[in-house]
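Read the structure below first, then the notes.
Heads up, one of the protein chains got dropped from this complex, but the rest are sitting where they should.
Just so it is clear, A and B label the chains in written order, and each chain counts residues from 1 on its own.
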Amino acid sequence: MRYLERRLVHGLLLLIGASLLCFAFSALAPGNFFDEMKLNPQISPATIAALRSQYGLDQPLPVRYTNWVGSVIRGEWGYSFAYNCPVRSLLWVRACNTLLLTVLATVLVWLIAVPWGMWTAHRHGQWDDRITSACTSILIAIPELVVALVFLAWAVRTHALPAGGMTSANADAFGGGARLRDVARHLVIPVTTLVLASLPILLRHVRASMVEVLEAPFIQAARAHGIAGFRLLFRYALPAAANPLSSLFGFSVAGLLSGSLLVEVITGWPGLGPLLLEASMARDVYVVVGSVMASTLLMILGSIVADVLLVTLDPRIRVT
Amino acid sequence: MVDAVTDVDFEIASASLTALVGESGSGKSTMGRCLAMLERTDHGDIWFRERKISELSDGEMRALRPQLQMIFQDSARALNPRFTATEIIAEPLGVQRKLSGAQLRSRACELMEEVGLSRNWADRRPLEFSGGQRQRLAIARAIALKPAFIVLDESLSGLDLSTQAQILNLLLDLQKAHALTYLLISHDLGLVGQVADYVAVMHQGRIVEQGPRQVVFQNPKHEHTQALLRSVRPLENWSRAAHVGGQS
Partner (left out) sequence: MTKTRKVAISVVALVAIHLVIFFAGFVAPYSPAEQNRDHPFAPPTRIHFVDSRGQLHFRPFVYRWLAREDGFGEYEEARDHEYPIHLLVEGCDYKIGGLLKSNVHLLGVEAPARIFLAGTDGYGRDLLSRTLYGGQISLAAGLLATLISLTVGLLIGCISGFYGSWVDESAMRLVELFLVLPWLYLLLAVRSFLPLQISPVQTFFLLIAVIGTIGWARPARLVRGIVLSAKSRTYVMASRSFGASDLHILRRHVLPHTYGVLLTQAALLVPQYVIAEVTLSFLGLGVNEPVPSWGNLLATLQQYNVLTSCWWMLAPAVALVIASLGYLGVANAIHERLQSGSI
């Protein structure tokens, strides 16, 4: 329990540091949201100046930061100029959608990669291992963007699945169960794309870790005792691989989060990605900062989960 | 926090071979590193030739460094495996800007021959040499700057007995030729018995006994010294070992 507390505090400090960094970057901005208005001759410079001071954009950076922190504590997370509402109301829904997508994709990709990786490690050097290795080498070179486009094109051409968004147009008319099924159908393309994009590299890393573990002396001893097959892999080798796999988990969460941005934008899934993109184009600075912080929070949560997993699975770490 | 070395009052006579003995963890290596100025002491002074060297500025220390050298135990780790033999020997000369270019290489070859290595091996890498030859290389590097004092930190451990004898003879020859002062750190009392002029015994960070070799070995006063001596081969073997050293 103490370990969890320490990780949470560490995570909080990271979050604060990340917000400082983000704000520091935002100071780079030579212009702001209201620059667009300057081009409109009907709006007087005085109005623009008044708007700027109303939103506190004319204050120096440390003041803006403290105001923002205060707003976060109040639960508002700043103010969106484009939507004219507190950022929180935009963030919450979107963050949940991204969480749903990333959690599902993470669970699925690990469920596939671990057994498959273990099996190919077991069959190290044989023909099915070589074929898998060759395929993953090629698939790793295909970036997420391309996977998303190709998969979407296929899905749309075959009319098998809804082309985008989270719910169908007439979703309000559905009852509870039907609504769930509707969301599930819309989830298929984004989740599958994310899984397809992350699977090859995860597979390769799982295989590499397992190969290393399988060469350990204690495994040779177990084999000599007659233990083989699934028992050997799952009860003997897998626990020993828990350490490298847990750190892999942290990396995979990072990759999946960044990947989800692109997949959400391309497939129209209403998550943090499209929100950030929109806000970036419009220079809605507090929405930008809010989205980045929300995704960082998800990342930190993911790495805490990875650390807790590690501590639970690897008894050697419990000493500290 | 444990003191590695404490309560030490120790004198090394010039042009002698003083041995520092003790079991592992007694603080001998730390002492050696402090005397070679590779580690700073927390308290206390070190004097070299009437000069207090424990509190020198970086510039003064740099000028003094050539005088105090160290030869390490593991020659494979003490020499950069990517350098050639001449590069290794020439490095101190280059760093201290004593020589440059072709002169550097020819001086390095001279030093190689002085320690008994053929100059044809000038472009070989350390791992292409045997353990004994590597230690010779390390010795050549150590004497390149014409030091006055050399710490031999277990430099003969890890070598087989006949190579040990050869390297020992080389060191003794060099000592006579260049009036060197050695501090031999070793746990091998047999070796110490052969060559040391003075002996200091360390135990748990303190020097428990010191004096001329004959005195310490034949009349050990401290119980630890006695225990150490008891665990070594009996006296007759020492005289046999002395004959082996007399060859080659």
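Going forward, a residue touches a chain if its C-beta (ideal position, glycine included) is under 8 Å from a C-beta of that chain, and two chains touch if they have at least 3 such contacts.
Since we're looking at a predicted model, the values are computed, not measured.
The chain omitted from view is touched by exactly one of A:66, A:126 or A:280, namely A:280.
For chain A, the residues in touch with the chain missing from this view are 14, 17-18, 21-22, 25-26, 28-31, 137-138, 140-146, 149-150, 152-153, 156-157, 163, 254, 257-259, 261-262, 265-266, 272, 276-277, 279-281, 283, 285, 288-289, 291-292, 295-296, 299-300, 303.
In the full complex, chain B makes contact with the omitted chain through residues 36-38, 61-63, 65-66, 68-70, 72, 74, 77-82, 91-92, 95-96, 127, 141, 144-145.
Note that only the chains that are shown with their structure count from here on.
With centres defined as mean CA coordinates, chain B is found 59 Å away from chain A.
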